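For this depiction, one protein chain was excluded, whereas all remaining protein chains were kept in their positions.
So that you can tell them apart, the chains are marked A and B in the order they are listed, and the count of residues begins at 1 in each.
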Amino acid sequence: MERTLNNKAWFLVLPVLVLVAFSAIIPLMTVVNYSVQDTFGNNQFFWAGLDWFEDVLGSDRFWNALGRNLIFSAIILAIEVPLGIYIALNMPKKGWGVPVCLVLMALPLLIPWNVVGTIWQVFGRVDIGLLGRTLTALGIDYNYVQDPLDAWVTIIVMDVWHWTSLVVLLCYAGLVSIPDAYYQAAKIDGASRWSVFRFIQLPKMGRVLLIAVLLRFMDSFMIYTEPFVVTGGGPGNETTFLSIDLVKMAIGQFDVGPAAAMSLVYFLIVLSLSWVFYTVMTNQGQETGK
Amino acid sequence: MLELKNITRIVGAETHIDNVSLRLERGTLNVLLGPTLSGKTSLMRLMAGLDKPTSGSITFDGTDVTGVPPQKRDVAMVFQQFINYPTMTVYENIASPMRVAGASRQAIDAAVQRAAALMKLTPYLERMPLNLSGGQQQRCALARAIVKNAGLVLLDEPLANLDYKLREELRAELPRIFAEAGTIFVYATTEPSEALLLAGNTATLSQGRVTQFGPTIEVFRRPDDLITAQTFSDPPLNTIAMHKAAGQFRLEGGVAFPAPAALGEVPDGHYTIGFQPHHLGLARTSPEALALQTRVTAMEITGSESFVHLGFADASWVMLTPGVQEFAVGQQLEVFLDPRLLLVFDSHGRAVTAPGRLAA
Partner (left out) sequence: MARIDLDHIRHSYLANPLTDDDFALKEVHHGFAEGGAYALLGPSGCGKTSLLNIISGLVQPSRGRILFDGTDVTHMSTERRNIAQVFQFPVIYDTMSVYDNLAFPLRNRGVPEADISRRVNETLEIIGLAERARNRARGLTADLKQKISLGRGLVRSDVNAILFDEPLTVIDPHMKWQLRSQLKELHKRFGYTMVYVTHDQTEALTFADTVVVMFEGQIVQIGTPAELFERPSHTFVGYFIGSPGMNVLPVTLDGAVARLGSRSIDLPGAAIPAAGAKTELGVRPEYVRIGASGLPMQVRAVEDIGRHKIVRGSIEGCELAAIVPEGEGIPADPHVSFDPRGINIYADSWRLEPRA
């Protein structure tokens, strides 16, 4: 439909538009303002041009944080997408098991980010946490406060626990929409379990998988709450992602200008990476079906 | 009256509907006949207001409704899939359009009972639609469309997902229901036999164009062009190339005969002739009948009729003949054709003459 069927619809959308304007567009403009200004407090602002951008793009601090973000997102996608597909494939398709599995899968998604962080922060502590104590008792030297590797593992496990369900649910929705005839035809053609996955299930899941990858990428690239609660960016700067660095800079050091420049750069990176993902995956979809 | 004037709809690089003009009168049943992707559904969506034409106008009872959304049009639609509200009883489903319109309780009850009786759904009114058979579900959707009492009812292959026998029964009932309702019905189908059973008017569609519109049996008997004749023939229309010269029709393959007077004046030149499969026969029924030497290529027997697939020169034909006929594949067979029944098309596929008709 290329034309609005009913003008009343606009009135219904209006509150959302106002809300988005207040929560997104106006702050964004403020950020754009800040990014080209300098201030020493007292509401006095000076024109700074593109200096902050040069500073940000020239600093190791920025590139290191960006590198950590990219590695983190890559690991998250590499674990959550295959794991999510695997779990979805093994979930029951009919019977009483379906609602049980769906509820179990949905549970982690219902917990707020900061609560997840707190849970794991306590869970992993070597002195009072169940996980921390158990691992120590087993003779494993685990301490996320001091060991960068342990800190990373903790955050990744936490994210996988929290978000794999999303991939599972999306893939499951794609899987149950495949007609039985496809599986029957595959049986008759003598297809192996792998062939069924490769030539029927994967192509039919294509679209939902694209959404899952996109959502998980954007979300993991913008990770903030969990490392902030659990590790606070440490040990050292080992888990300081762009978002955490940004907050440190803006709120901690009150360097509004560089923080604004950095957040704009960050925003553009997320936007362009998402666009690249989307185009690559839809193009591939065009060629290989679905 | 619904009037489409020079309607065209272009989506991207594709022309879905190509310059269609139609006038549909109140109280008529109009069949849109054509193969898949010929534009039946596109045309219906335009009539319903679900899509907007790229150019052209649609008027309903004299008012221009081009671009008016379906909610504001006086229209009901039934789809190929059985679409009912799954959480409502059959009664509530049928009542729903009147509830939306804010009719009184008594008026709703009277209308629902009447539509249910018409659709033979009275015993099932308190059931849930999903607990009914496919035929009953579709009758429920039809009842809802009728209760709405819309000026225009669109039916998009409503029987396609039903069993053959059920289809046959509903098809026999539909014209009676249509006649009672007094609104404009538009009925899309791919099957020529369905159009013939429903009667009314038929518009044949091909590649987004309406090739002919008129009373169903007229369109069937006197197609304006080859495309129409082919669209409206099941089994497919038999065709062969023909050359007219010196008062003689000469068929590809060498058979020549005097130009039948019943066909009127046909100028000399090259033509395609066409004839219906049931016009080929095993016996000479008139002195003029042509004897054609053919070769049997396949046999299909339904018990009441036999479809004999024939080869004649380079053409492949089907003969539809009553009773059980057993012929060996590959055998020679002499068949007869009354030349007065021939359809003659020029090199552009336009009908040159209307065929002479035997006493109807």
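Convention: a residue touches a chain if its C-beta (ideal position, glycine included) is under 8 Å from a C-beta of that chain, and two chains touch if they have at least 3 such contacts.
This one's a predicted model, so the numbers in the text were calculated from it and none came from an experiment.
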Where B:117, B:130 or B:301 are the choices, the one touching the absent chain is B:301
Given A:119, A:135, A:153 or A:200, the one touching the chain that is not displayed | A:200
Name, in rising order, the residues on subunit A that touch the hidden chain in the full complex.
-> 179, 181-182, 184-185, 187-192, 195, 199-200, 203-204, 288-290
Subunit B positions in touch with the non-displayed chain are 35-36, 133-134, 163-166, 168, 172, 190-193, 196-197, 199, 217, 220-221, 230, 234-236, 276, 278, 298, 300-304, 307, 309, 318, 320, 322, 324, 329, 358-360
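Following the convention adopted for this analysis, only the chains that are shown with their structure count from here on.
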Measuring from the mean C-alpha position of subunit A to the mean C-alpha position of subunit B, what distance in angstrom results?
-> 55
